[in-house]
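Partial view: only certain chains, each at its native spot in the assembly.
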Amino acid sequence: MAEPEDSQSAAAWWESAITEIAPGSIRVRGYAIEDLIGRISFPAMIWLTLRGELPTPRQADLLGAVLVAGVDHGPQAPSIAIARMAITCGIGLNSAIASGVNVLGDVHGGAGQQCMELLSQIDAQCRGGAAMDSAVAEALAVWRRQHGRFIPGFGHRFHGNDPRAERISVLMREAVADGVIEGRFVALGEAVRAELARGKTSPPAMNIDGTAAVLLLELGFACELGRGVFVLSRSVGICAHAFEQLQRGERIKGPIPPEIGFQFSGVASRKLPDGENLP
Amino acid sequence: MAEPEDSQSAAAWWESAITEIAPGSIRVRGYAIEDLIGRISFPAMIWLTLRGELPTPRQADLLGAVLVAGVDHGPQAPSIAIARMAITCGIGLNSAIASGVNVLGDVHGGAGQQCMELLSQIDAQCRGGAAMDSAVAEALAVWRRQHGRFIPGFGHRFHGNDPRAERISVLMREAVADGVIEGRFVALGEAVRAELARGKTSPPAMNIDGTAAVLLLELGFACELGRGVFVLSRSVGICAHAFEQLQRGERIKGPIPPEIGFQFSGVASRKLPDGENLP
């Protein structure tokens, strides 16, 4: 039979510092939920829940801008197409959204987090005394050796200049001018862009992942939460597409119209050997 | 070989009215994304993306209140516990969040949607000429026959009075007084509560699912989006818990401490029969 200290350890096993619950009482990071509802904005609530303290109004607005920017990019994104197909297979809206969110992985949704990690490493070098230019060149060389030629946060296979990135940049410059953010990572991002542009006629612009990464670092977010914030933002588009698809009433939607078919490139028709010695 | 009309049909297969994409241009529901970023709030963006038109500022605030209310309820909710265990298994934050969202199903996250469907049915009866009291009594009887004794949106196994529900109710009454919402579903919800209270000494209060359902109906949301809005809200808590767990560095976290073990209630030790005639 289990000992009493085991029971204590069962409660300790699920220790958490986020939300305190008692009958008739819910406190998020110490604040009674009824004081928060209707008084702070949803981005401020997101900040509080993820990080433990309230932002200032300007900080909450900047987080809100990032959340607005990433909401959707159309049904050709795998996350969106997956959610649309999922809803036609007879699972709930929650499971269709989960199907889309599940694929916002290292390649599809992780560029922001990776860019934050890269800039954080460069920042640590600079704080340790390295010159910014050499720290940037060194970090890019290491990245390319380990991960290939794409630098996360720069370039886009579709948008030459990404309207989301340009708009976020304007908001960031205003926030630097107003002293809301320090501008340290804005400068680092610019240094990376300049290094990538050296000797190129059409250098890659900073994309939305990169711009959001810079802003989230300025706001003090941990790198992993870069991916978290993107998930919260893109979940909106995933939900909207799943719901749009749900209203169509289609069943078992495949990726292309059935009459197009797919190209089979495998082994042509063949026969099992006769006899009993089959595996 | 495929015919040209097949190609047309491949584009048509993925037809969508939400976001229009062209190089250098992203328009959500017709609005250029760069005009939306930094100018409308995240709840307003959620409303626009899900429904196609902008809300008024008061409508956006009411949606924001619902989104703030549902963010978290601690690690004993399966969705939260699942996300925390998931992150210790070596999958990304997106996949841990997806694991939690995936289980916000008919029982765990669907009460709001079900309550919206129930109230919509009663509303349709009333609009067709039925008296509210008899429409309510009839709808509850049908529900219980089909689904059992629990009425979605009423009662809570933990909170006698849910502080989230009470606060949302205050905001709703203000919105009715100000003419922001009509109050039709507020009255219906009250009629259901009264019917449930008949002859009971401790009748079930309307819970957060029910109150949110009433408010979302007042705001014109489709029932399925009741679940969608809850998913967007609870994703915040799921993300926060997965991140809190990630920082602990635990590996392969099970549901209870290993030293407690689990009770085995199955067949005691037995032996395979000798010989070659095994399946």
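Labels for the chains are A and B, by order of writing; each one numbers its residues from 1.
In this text, a contact is a pair of C-beta atoms (placed from the backbone, for glycine too) under 8 Å apart; a residue touches a chain by one contact, two chains touch by 3 or more.
None of the values given here were measured: they were computed from a predicted structure.
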Where 2 copies are displayed, count of copies in the complete assembly: 4
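Keep this in mind: only the chains that are shown with their structure count from here on.
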Centre-to-centre distance between chain B and chain A (centres being mean Cα positions), rounded to whole Å: 21
Residue ranges of chain A in contact with chain B within the complex: 2, 6, 9-10, 13-14, 16-21, 23-26, 28, 32-34, 36-38, 40-43, 45-46, 49-50, 61, 64-65, 67-69, 71-76, 81, 84, 92-95, 97-99, 101-106, 109-110, 158-164, 166-168, 171, 222, 224-225, 227-228, 231-232, 235-237, 239-244, 246, 256-257, 259-261
